[in-house]
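What follows is an incomplete set of chains from the complex, kept in their original frame.
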Amino acid sequence: MKDYLHKANVLLEVLPYIKQFHNCIVVIKIGGEPMITDELKEFIAQDIVLMKYVGIKPVIVHGGGKQITDLMHKLGKKSVFIDGLRVTDKETMDITEMVLTGMINKDLVGLINHHGGKAVGISGRDAHLIEASKIKVKKTDYGFVGEIKKINPTIIHSLIEQGFIPVISPVGMGEDGDAYNINADIASGEIASAIKALKLIMLTDVRGIYKGKGDKKKFLSTITKKEIASFIKQKIIQGGMLPKVKACLSALQSGVSKTHIIDGKIPHSLLLEIFTEAGVGTEIINK
Amino acid sequence: MKDYLHKANVLLEVLPYIKQFHNCIVVIKIGGEPMITDELKEFIAQDIVLMKYVGIKPVIVHGGGKQITDLMHKLGKKSVFIDGLRVTDKETMDITEMVLTGMINKDLVGLINHHGGKAVGISGRDAHLIEASKIKVKKTDYGFVGEIKKINPTIIHSLIEQGFIPVISPVGMGEDGDAYNINADIASGEIASAIKALKLIMLTDVRGIYKGKGDKKKFLSTITKKEIASFIKQKIIQGGMLPKVKACLSALQSGVSKTHIIDGKIPHSLLLEIFTEAGVGTEIINK
């Protein structure tokens, strides 16, 4: 009986959070890395389904860089990166789209549905969701690497209203209908802005943002926009963390209330972020 | 962190129950007794609010015999019972209605609202919810003791659709608009039938139904309709338990799937009943 009572108390402890996020949209960016172990993928799917059942409206955006590289290797194709961007010829784009939309997306959809959710996986080409154009960079021709021109969120709202969980792969559509590879972090930020999400959570493979470097680095559970700017200048924030941070900033500017960078490798980090006071990871706040 | 993980696991353990009862109506009869301590009342209100937020549609029916007797005493009026029924003259009826509709009902509404729910308290006279007529008993004139002629559930559905939690006091309306005192157990059973509830839970001040009597009695977590019939014959089930059992049987007959008699004195017994495998109390099953 004592055990039961304890259970009841846990439920009542999370009630304030359930109330707070009731009927709110939460955009969750899932990077390629946290999904690598099957167990972690199960956990994430469970967390999403639970969120949905207690009245939250999750919208998933996923990446998949690592898996793209894997398939390219298998096909004997070499990935060329210039300044961190993959040069994407037509064949590479086909591989990219197959991996993102045909494998990672459906894998997630299958897991969520298996745990009792009703997920629908789409890409940015569906319903003109992500209008894209070729990125403009001096000198280098990156091929089918795109930047977002416009988000048309009708399909997302329509799926949410019908009780579905949208799972979005970051492929954009050019004017000619062609596919463009879009940075998943940036896509999640723009989508969160366009659908007026309450929260944007980035599931990554690191704990969050640290102050300083090396031995002296200290974990930050909260960071302001100002500090971010200074950290970028000092190159404390750099590499793969840069687009994540930028997506958070742009979401905050467009009215998203809270943005978080958390560690997807911690089991159920999503639930902990939503349903506990402390949360996990770093929150970037609008100051 | 371990503690957090434990919390996540508790949430995921209840997920199957949340799924099962999603969007379902659960009628909860709250007797006068379990509500006597302020702490228990708080627990019940919390449980109801939690149920609501995770997608269940609770409908509350309450009693209040004890509190009626109290006010009558204070007013120097003696309660006369014949065969377990209170003889109810006009003045007694006024007192009854004031206590049920004006005190106990609003007390519950206040508690639920305080915990973040949106309760609306009505009586069976509102919106013609409970059409009643004077009970017909040979010889004795019980005055304003009524039996249910018809339930008009429109107001309940309308409140549920708008996201409110209906809290119903068991006063019926006669043809002339007058108030009639209705047995709260019977009312909860009829209401559960009329609104096609999935479940009827009776919060009482006993653990449930026992087999045998005195020293030899043994608690039953499940009982069939057949056994009930036999127990009634043997007078194992009698007194205040009779209308509860009858309400359950009538609800089962009208399509309610599950009916339970549980102990409201156990903290959070409502949550335990809904969200654990074992449940608490006795389930009366349709066999």
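Letters A and B name the chains as they come in the text, with residue numbers starting at 1 for each one.
As a convention for this text, a contact is a pair of C-beta atoms (placed from the backbone, for glycine too) under 8 Å apart; a residue touches a chain by one contact, two chains touch by 3 or more.
Source: prediction; values computed, not measured.
The complex is built from one repeated protein sequence; 2 chains are visible, and the structure file as a whole lists 6 copies.
The rule is simple: only the chains that are shown with their structure count from here on.
With centres taken as mean Cα positions, chain B sits 46 Å from chain A. By the touch criterion given at the top, residues 1, 4-8, 10-15, 18-19, 22, 46-47, 49-50, 53-55, 116, 266-268, 271-272, 275-276, 280 of chain B touch chain A in their complex.
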